[in-house]
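For this depiction, one protein chain was excluded, whereas all remaining protein chains were kept in their positions.
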Amino acid sequence: MSAPLLATEGLTMRFGGVVAVDGVSVSVEEGELRCLIGPNGAGKSTFFRCLTGQYRPTSGRVLWRGRDVTGQDPFRLARLGIGIKTQVPALFDGLPVVEGVRLAARRLHGERESRRLADAALGRLGIAHLADRPAGLLAHGQRQLAELATVVAPRPDLVILDEPTAGMGTEETARTAGLIRELNRDHAVIVVEHDMQFIRAIARTVTVFHQGRVLMQDSADRVLSDPRVRDVYLGRAAA
Amino acid sequence: MDLALAVGLQVLTGVAVLVIVSLGLAVVFGMMRVINLAHGEFMMLGAFAAVLATGAGLSLWVAMLLVAPVAVGLFGLVVERLVIRRLYGRMVDTMLATWGLSLALVGGMTMLAGNSVSGVSAPLGSVAVGGFRTSGYELFLIGAAVALSLGVWVALRFTRWGLVARGTMQDAETASALGVAPDRVYAVTFAAGAALSGLAGALLAPLSGVVPTMGAAYIARAFITVITGGAAILAGTLSASGLLGTVSTLGTFLSTPVLGEVAMLVVAVVLLRLLPRGITGRVLRRAL
Partner (left out) sequence: MTDAGRAGLHIAVAAALAVAAVLVLPGALELFALINATVWAAMALLALSLAFAWGAGGILCFGQTAFFGLGGYAYAVAGINFGDGALAVLPALTVATLAAAALGWVMFYGRVGDVYMGVITLTVTLILFKFANSTAGEQWRIGAAALGGFNGIPQTPPLNWPGDPANPLTPEQVFVVAVLCLFGCYAAVKLVLLTRFGRVAVAIKENELRAELLGYDVRAHRLGVFTIGGAMAGLAGVVFANCVFVSPSMFSLAYAGQVVIWVLVGGVGTYVGPMAACVALQALASWAGTVPGFDPNLLLGGVLLAAVLAVPRGLLPTAQDLLGRLRPSRRRPAEPKIAPAE
C-alpha cells in the first residue's frame, strides 16, 4: 500500500497553557477532496497553519507521501507541490494580477511556459479580463479568484484552502463549491471551512474538529445528520 | 580584592548608565510602539537645559533633576502634537520623521549654541571605597538608575495613569469607550518618555560634556539596549542593560572603550540572531 499524500500523526500545538490542536491524526489520499470543519475555536485554523508550515507543531508529525516534513518552512512545503490559499487573500497588491500568477508558475517552469500556464489558470477561473489590473484594485470576490488562479497555476499535487467562502453569500458559496469540485479533477484538495451549506454542496468526506480533536470523520451526509455534530456545531452556528 | 571591587563598581556604573540612557526610549517604544530616533537629541536638550539653568544661578541639582526633565517633557508634548500624533500606527514613518527632527535639532542647536563643548563639572568629588577612591558622582548615577527604575515601575504598576496608559495601549477602543481619551494618554506617555530622556541627558552631562552633536554618542547604545531587551519596558531594559553593560565595561577594561562598545554590539547581534524579539520577547505580555 502506498503512503497517503498528506498525513498527520498525533499533531499537537500548544500556546502557553492552551492546547489548540490536540493529537490530531488525519490522512488524505492522492486526488481526494476533503473538508475539515468545526465551529470557531475548534482548532481548524491552527491545524491549517501547522500543515502549511506557518506554525511549528509542539509535537506530532506531518508526513508528505510518507516523508516527515514536520515544521519545515512554508516555502519548502510549497516546493513539495502544495498550493496554499489563505483565508484573507494574499496577493501582490502592487503588481498586475497576471504577474503574480506568472511568478507562481515561474518557480518550476521557464518563462514561456509560465506565461502559458498563467493565461490558462486565469481563463480557467474566468478572470482573464482582469489580467492587467493591479491586484490591489480588485473587489473581494475577484481577489478570491485571483488567489485561486495563483495557487493552481504551477499545477500543485495538493491545494489547501482556508475558508474559501468567508464573506460570501449563498449563491457565491455554491459557485465556489462547484469551482472547487472542478479543481479537484486535477488536484487533491483540502478545504478548511465552517460553512455548512458549503459542506453540503461539496458532499465528500468530512473531518469534524471539536476542541482541538477530531470528533468524527465520515461522508458529508452522515456528518450532517450526526447528533453530536449538531450539538457541537449546528447548535452554535444556528444561534 | 580591591581590584575586583573596583571592576565590580565600574560594571555597575556601566549598567546604570545604560539604564539611564535607555529608559526614556524604552517607555515610548514599549508603550506606544514608537521608535524615537530623536531620543539622543532629547537628551542633548536636557543637558543644555541643565547648563542654562545652572548658568542662571540655579543649583546643579535643581537644574538636573527638575529643570531638564520638565523642559524636555514640555518639548515632547509639542512634538507629540505636531508630529507623532499624525503618524500613529505608521512605525516606519514615525522613525523617519523623528530622524528628521533629530537632524533639525542638531542643526538648530549648532546655530544657537555653536559647536564648542560646554561642561558641567561632576559634583560630589571622590569617595574612598576600600583601598581605592572612586568618583562619588558615579555612585550617585548607580543610585539614580535604581531610583528611576523603581519610579517607572511604580508609575506603571500602581498609579492611575499607569493603569489607564497600559489599558489604552492594549486596546485603545475599549479604553475610549470607558471614557479615557486615548489622545491624551498618548500625549502624556510621550511627554513622560521625553522627560526621562531629558533627565538622562542632564544626568550624564557631567561625564560627557555638552555639545549639539552629543546625542549621537548615546543613541547607538540606547537602541541596542532597547531592542535587545524586547517589548517589556522594565524587565527588558534592566536585563539588557545588565548584560550589555557588563560586556561593554569588561571589554573597556580589557582594551579600549570603543572595543568595549564593539563587543557589546557583537553580543547584541548574536543575541538577536537567537532571539529576534529580544530577551523579553517571549514573555511579552506578562512583564512590565
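Brief remarks follow.
Residue numbering begins at 1 within each chain, and the chains themselves are lettered A and B in the order written.
In the analysis below, contacts are C-beta pairs under 8 Å (C-beta built on N, C-alpha and C of every residue); 3 or more make two chains touch, one makes a residue touch a chain.
Only a predicted model underlies this, so the values are computations on that prediction, with no experimental measurement involved.
Checked against the full complex, the one of A:13, A:26, A:84 or A:131 touching the unshown chain is A:84.
Which of A:103, A:120, A:174 or A:216 touches the hidden chain is settled by the complete complex: it is A:103.
When the missing chain is restored to the complex, the residue among B:72, B:101, B:141 or B:247 that touches it is B:101.
Of the candidate positions B:59, B:110, B:159 or B:174, contact with the hidden chain is made by B:110.
Considering A:46, A:150 or A:165, the position touching the chain not shown turns out to be A:150 (whole complex). Chain B residues in contact with the hidden partner, per the touch definition given at the top, are 35, 37, 83, 86-87, 91-93, 95-97, 99-108, 110-111, 216-217, 219-220, 223-224, 227, 256-258, 261-262, 265, 269, 272-274, 276.
Touching the omitted chain from chain A are residues 52, 73-76, 78-79, 83-84, 86, 90-95, 99-100, 103-104, 106-107, 111, 126, 133, 137-142, 150, 154, 172.
Heads up, the rule we're going with is that only the chains that are shown with their structure count from here on.
We define each chain's centre as the mean of its Cα atoms; on that basis chain A and chain B are separated by 48 Å.
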